[in-house]
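Taken from a larger complex, these chains appear in their original positions, while the remainder are omitted.
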Amino acid sequence: MRILVTNCNTTEAMTKEIEAGARAAASAGTEVFARTPSWGPESAEGWLDSFLSAAAVLDLLRNIDEPFDAVVMAGFGEHGREGARELLDVPVVDITEAAAHLAGLLGRRYGVVTTLDRTCGLIEDSLHSAGVDRNCVAVAGAGLGVLELGDEARTEAALLTAARRVRDSGAEVLVLGCAGMTGLDRRMSALLDVPVVDGVAAAVRLAESLVALGLHTSRAGSYARPLDKHRQWPSG
Amino acid sequence: MRILVTNCNTTEAMTKEIEAGARAAASAGTEVFARTPSWGPESAEGWLDSFLSAAAVLDLLRNIDEPFDAVVMAGFGEHGREGARELLDVPVVDITEAAAHLAGLLGRRYGVVTTLDRTCGLIEDSLHSAGVDRNCVAVAGAGLGVLELGDEARTEAALLTAARRVRDSGAEVLVLGCAGMTGLDRRMSALLDVPVVDGVAAAVRLAESLVALGLHTSRAGSYARPLDKHRQWPSG
Amino acid sequence: MRILVTNCNTTEAMTKEIEAGARAAASAGTEVFARTPSWGPESAEGWLDSFLSAAAVLDLLRNIDEPFDAVVMAGFGEHGREGARELLDVPVVDITEAAAHLAGLLGRRYGVVTTLDRTCGLIEDSLHSAGVDRNCVAVAGAGLGVLELGDEARTEAALLTAARRVRDSGAEVLVLGCAGMTGLDRRMSALLDVPVVDGVAAAVRLAESLVALGLHTSRAGSYARPLDKHRQWPSG
Amino acid sequence: MRILVTNCNTTEAMTKEIEAGARAAASAGTEVFARTPSWGPESAEGWLDSFLSAAAVLDLLRNIDEPFDAVVMAGFGEHGREGARELLDVPVVDITEAAAHLAGLLGRRYGVVTTLDRTCGLIEDSLHSAGVDRNCVAVAGAGLGVLELGDEARTEAALLTAARRVRDSGAEVLVLGCAGMTGLDRRMSALLDVPVVDGVAAAVRLAESLVALGLHTSRAGSYARPLDKHRQWPSG
């Protein structure tokens, strides 16, 4: 099985990290390859970036010339997943919903720790439209931009502070709200003594599950194949 | 006062129609000018088109070289408004929310008649995130594509059928769920004997109101100014 | 265009202030005149006052002998608007819903600052039935009675304290929750650096918009004309 | 124990019927007396009537010169209960909420059959603010005005038709949505083979329960005693 992972921003180093996280989570027989959009924002923090990223990732998806069995969209809270479901015949799993689905199996209420406060609303909306917001009690920002996550000590301290706020709101499970946090789940879990879900890992496993069970996106209603029409894409 | 109206698709003829509808609704002292994105779909029907359109409209907005006091985004149910609010210092009104706001003043429950069933979910999500879904009882498709609306007799018949379904669901007010339907509100209202709200007209009046009252988009929280970073836009 | 503004209480001085606020917000060609109910409470703070006020305002409305094109009901959170919609053939806009509608265009979440805590529930119910409560994160009292708003320094201090609580709850936009606060919006906005919406001003502009677009209250369902029957009104 | 029952309209014959219904439901030691407001509508059907009625009933309540231990407000869906709770030191039970509370103990979902469609929204709002709307699946009008309920055969036929619609929506219990229907519960229950709750009877029993348990309306927050101020009441 081959899973394509798409980064939501143009930062190649982050694509590599996400790819490594996805590979670490994948089953033995699964091949993972990650791709970076050729245009868009270097990091996605807010709606402007998210809409730019959504189109860039869709543009990327229509141009992949290798076969793949499922797509993992690695942009926490970012737009685009419904469009990818229309575009592709293979299952599409977004890391936002994936993390929430698994979190829902581990505790009665969960919460999300993300980068900047300005992205919290975006994440809340994404959880709502995916139908997994019911048991989410809080989405909190750690005051760190996506590209600042490289500083490990600072990141850990900031995430812990935000995570404690989320726990005090009643969260029994934490979700890491940024693809760039992939790999921090076990360390955070040890420090906080609650399960911590990494969306990239969750999405890889859910994508594998759908493929293994022979399940495809429904073509009845919302995610019917795109109509045949003229679309002027940036990539031509 | 100058109001910029953005079409969500690349069809110039539709931009012209929308511009005419917006002008007919505007106050005496208001100047209206409409613009077409330079790339994107020729019509927006579904999430793939909507995300493509959102980025194209945002790309258009950052490149407008004329002054304007407010923006009306003329794409019913289409994405992008929150990004425009981050990007611009002037008020941004989307025709989806605008129609719902006015409909809420005219009856206890309202409904939406749109083009194709595949766009209903998009509209429902947009009403929800705008906070005006509470009193919406139905969103129904008329079985007509955006570019088929030119055939007046067929359009009217199809809209009436869908509108009656919406009324039977308890709607006391109807909203026309496509920018391309602008101008049909009075005729539909006469035929159905309920108020019918055209989003383009509603948005123009709401944009004027915000400007007149000196109200701007909040920069606290969600719609803070975009972070300074590298973004690779399609238009360069 | 002539807009009738009704105060919800019998305090003439407040009617004058509201009238001034409404005039300041109106378009050039709009004539505004305010009226005071001939009976009812001198200020409305709580359900007892609100129900008394609702009947008194409806009694006032049926006895107006001048022409008008729309009504603005200036009682924040007070009852009566649905009754006025049944009674009259012209559009009716209540300042509670009006403020919320415009607030919804300016930020993702809004909050309300009102007079006494005892009126918060009333306002929450009013926002809910108007269908605009979804994005309201807090309604907070400032600990000041309606008739104490004359003391400017104390009012400003009390409102700022309450407003900060509302912002901390996630509000990106503030609504002034009392007709008697009309005119304080710009000062509060400057002090708090968020948009502040005055319901009287918002309602005047929304009423003008409905009239300009030829929109009337729906007579299908909830707001059908009152049945012909015997009603013993206080005014005879 | 003495329970005061207030009719919501000025029709004395209906007050008598309601009084009889209340007495039939009361415990042996309970004395029931019903009163009619001295002004207001002859029947309440819609918001205009309801707001007029609310003030008239509150005016009645402040002028009762006999002792009573609790009040039953017999107007299904009509306004006023929260005002009565502020005004009085004894428990206040409204027949709308009372019927819903008991219905909730008898089945997983309930529905309401009322007089005219125009009052359905009023009832829905009343159930919501009372906090008992969650398990209500439908409120349906029977197409009969309040004062037409005297025609027994026609009433029964109309109620049965509406009741079947409500059952088809999933209601396992029915509520009679008009004080004037008191006494029809057992006949309807026999015909439909589901429990049918009469609000007048339910409210009498709930009022008795509160008195017996020494429970009073909370004065903390919403239903604090009315502020001392000038109120010009219709009755002087």
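The chains carry the letters A, B, C and D, assigned in the order they are written, with residues numbered from 1 in each.
Note that in this section a contact is a pair of C-beta atoms (placed from the backbone, for glycine too) under 8 Å apart; a residue touches a chain by one contact, two chains touch by 3 or more.
Computed from a predicted structure; not experimentally measured.
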Homo-oligomer size of the whole complex, from 4 visible chains: 6
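We take it that only the chains that are shown with their structure count from here on.
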Shortest path length from subunit A to subunit D (each step joins two touching chains): 3
From subunit C, the most remote chain by mean C-alpha position: A
Centre-to-centre distance between subunit D and subunit B (centres being mean Cα positions), rounded to whole Å: 44
Subunit A-subunit B separation of Cα centroids, rounded to whole Å: 29
Of all residues in subunit B, the ones touching two or more other chains: 82, 108-109, 128, 221-223
Chain-level touch network, classified as line, ring, star, complete or other: line
Touching pairs among all chains present in the structure: A-B, B-C, C-D
Subunit C residues touching subunit D - in the complex, by the definition given at the top: 10, 38-43, 45-52, 54-56, 58, 79-80, 82-87, 117-118, 121, 125, 128-129, 145, 147, 221-224, 226-227, 229-234
Complex contact set, residues of subunit C against subunit B: 25, 27, 82, 91-93, 97, 101-102, 104-109, 128, 130-135, 167, 170, 172-173, 186, 193-195, 197-198, 201-202, 205-206, 208-210, 212-223
